[in-house]
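The complex appears here minus one protein chain, its other protein chains still in place.
Up next, chain A:
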Amino acid sequence: MPSAAAPRRSAFSSPSHPCPSPSLSIYFAKMLFFSYFKELVGKEVTVELKNDLAIRGTLHSVDQYLNIKLENIRVVDQDKYPHMLSVRNCFIRGSVVRYVQLPPDGVDIDILHDATRREARGG
């Protein structure tokens, strides 16, 4: 295992963000994607919403509801959404997200697999 991967492991095994570690395994399942998205902060992502609006931007932050804050956004089909022209940063409610499209090199599949197996086993 390359040494560069070692520090990244800690984000999945125990959240560094100040929140309580849930005792029930069902809550751990929610924390996995929260931890995963925290790793992606600073990367360019495209968020597709349930109303078909697609927004590209830099991931600024994420919270436990998977609400997303994007910076320097660019709407994918700008002409269809003229009202979004002067919006630079935005907050997206987690409940309206359909997809989050990631850069191909933004995902370390092995770490994700390990974390998922650990969650499936019950932490």
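Methods note: contacts are C-beta pairs under 8 Å (C-beta built on N, C-alpha and C of every residue); 3 or more make two chains touch, one makes a residue touch a chain; residues count from 1.
Operating definition for what follows: contacts and distances are computed from a predicted model.
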There's a gap in the complex where one chain should be. From "Histidine-containing phosphotransfer protein", "U6 snRNA-associated Sm-like protein LSm1", "Protein YIF1" or "tRNA-splicing endonuclease subunit tsp-2", what does UniProt name that chain?
"U6 snRNA-associated Sm-like protein LSm1"
Which residue, A:46, A:64 or A:116, contacts the hidden chain when the whole complex is considered?
A:64
Had the left-out chain been drawn, it would touch chain A at residues 17-20, 22, 27, 49, 51, 53, 55, 60-65, 67-69, 73, 82-93, 95-96
